[in-house]
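Following this message is one structure expressed as structure tokens.
Only one protein chain is missing from this complex, and each of the others stays in its spot.
For chain A:
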């Protein structure tokens, strides 16, 4: 089991596990305990095996222990794909460390394979020398034949390069639960908790929270709760007693990685939901969510529907169009309006987004991007909606775009998107993705009084003097600085007005087909978005001598930053920048791009940001793309960056 030990000097995300081990100690049971600085574990099994739950629990234990962590749930779109098949494999990868880390890791140090399909589907990602814990009970003729194993990989030598731990998980679980009077099938279902217990022992995880969790989850079925607790403990005890597991590991809390504060573990969708609730409070406006269920965005609808005591209204609409329609109606009425969806839903909402652009009302459009086109890969990640968000409407219909970079950052990004929507009276895209949505990391819980003030002033009185001296309310008379129009909500006496999707006369908002007025209005709407205040782009260029800049947006932040660390550790000089605002771009972006000979743009699409950068700044941005539905691996990305850095300025070739 030495494979898991990495040298303290090699604190790089996704680095291959290093050689030397720190001094071993012995615990009370006479077993060796080793210290590691980081570990990557992957739980893999059938869709029905409860791997996501197992991973969530291990994550929770790890978070409360104080490690830094990053997770990657990976599951099929089918709720229960045919049992034992490759398409039915569901996995959960967790990277945890005693220092700050940025990604869920490239390659697992430990693979838990609940069946032959899980082994086969995941083996290619497991480096030689890693530990593989297999449920031997499932390695019988039929399950193996189902995935094309002619001989047992546990016996035919094909796993010789790995440290295989054969454990009859099913048998042991059934044995542990024999006094519970459960059927074989019922007892078998707790085998994931047995596995969790075993891994919790191996890594010295605190167990109280999992036991409490199980008792709460099965509060109505105390027998099942106790059976799961018993299986969990049996797994722990199995590790403690069996000789096959001779070593356990400690990964110290990442105390130095974090600034002072109170922390919790949080997923992107949860952080985003909290950001919306917080935005409502900071704006002193009721939140109204109009939404239609869609993977991977539905969790936001679920979460917000729990917070009615914050005055949050959630409306599950008949379709995507009604979801945004209701939100827009609520915006007209003075709510902080939100619609949540994924790429296919954005396509359906496009016309209403155009209406919101024309009405100039605040509206948040949350797009949790997934693999496309069409239905695509509902449960996998991608960044291929950037150009849809940017341009996917009829007419000139500019919409600001904000993109979070990590799961916890979804909170701040939601507040920022709300700020723009409310101050500039405009729909705003918040572009998250499946990787951020379901992945999790520690989050320093902000103090509520640190949060930005988002309060807005509704119009309350006439704003224009007519030629004859009478006072009038002009719904399209703009603020000189922001170009925002007044937000006059129904119920305000004297400000009765009509707005609509037909072109409006500047100022009065009355229907106008005048050519010059249309030209003016199109340019003014664009100028309003172009003039949105966004902070300058920060560049991380420690030496100041780099001639290559790597620039990304959204969830690639983790892998890009991890890759940059690798490059620098190997002596390379490279600059890094990450865009939160895709529309408008930061004011200094052109100057930043101009400072570097080579600009590399890694994206999980076919080069959408690169296209925008080239078009806007005439920069020879090199696109580096991956659309596998999975995040970049730091090691591969680092290798690419090093490749680019070796090229002369003219040799750069896009791939």
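Convention: contacts are C-beta pairs under 8 Å (C-beta built on N, C-alpha and C of every residue); 3 or more make two chains touch, one makes a residue touch a chain; residues count from 1.
In the analysis below, contacts and distances are computed from a predicted model.
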> Can you tell which of "2-oxoacid:ferredoxin oxidoreductase subunit beta", "ABC transporter permease", "glutamate synthase (NADPH)" or "Na+(H+)/acetate symporter ActP" UniProt lists for the chain that's not drawn?
Replying inline: "2-oxoacid:ferredoxin oxidoreductase subunit beta"
>> With the missing chain put back, one of A:40, A:101, A:176 or A:321 would touch it. Which one?
In response: A:321
> Which is it among A:281, A:302 or A:477 that touches the chain not included here?
Replying inline: A:281
>> Using the document's definition of touch, tell me which of A:197, A:334 or A:378 contacts the absent chain.
In response: A:334
> Hey, which chain A residues sit against the chain that's not shown?
Replying inline: 60, 63-66, 209, 255, 258-265, 274, 277-278, 281, 285-286, 288, 290, 307-311, 313, 315, 317-319, 321-322, 325-335, 337, 351-352, 354-355, 359, 445-448, 489-502, 510-511
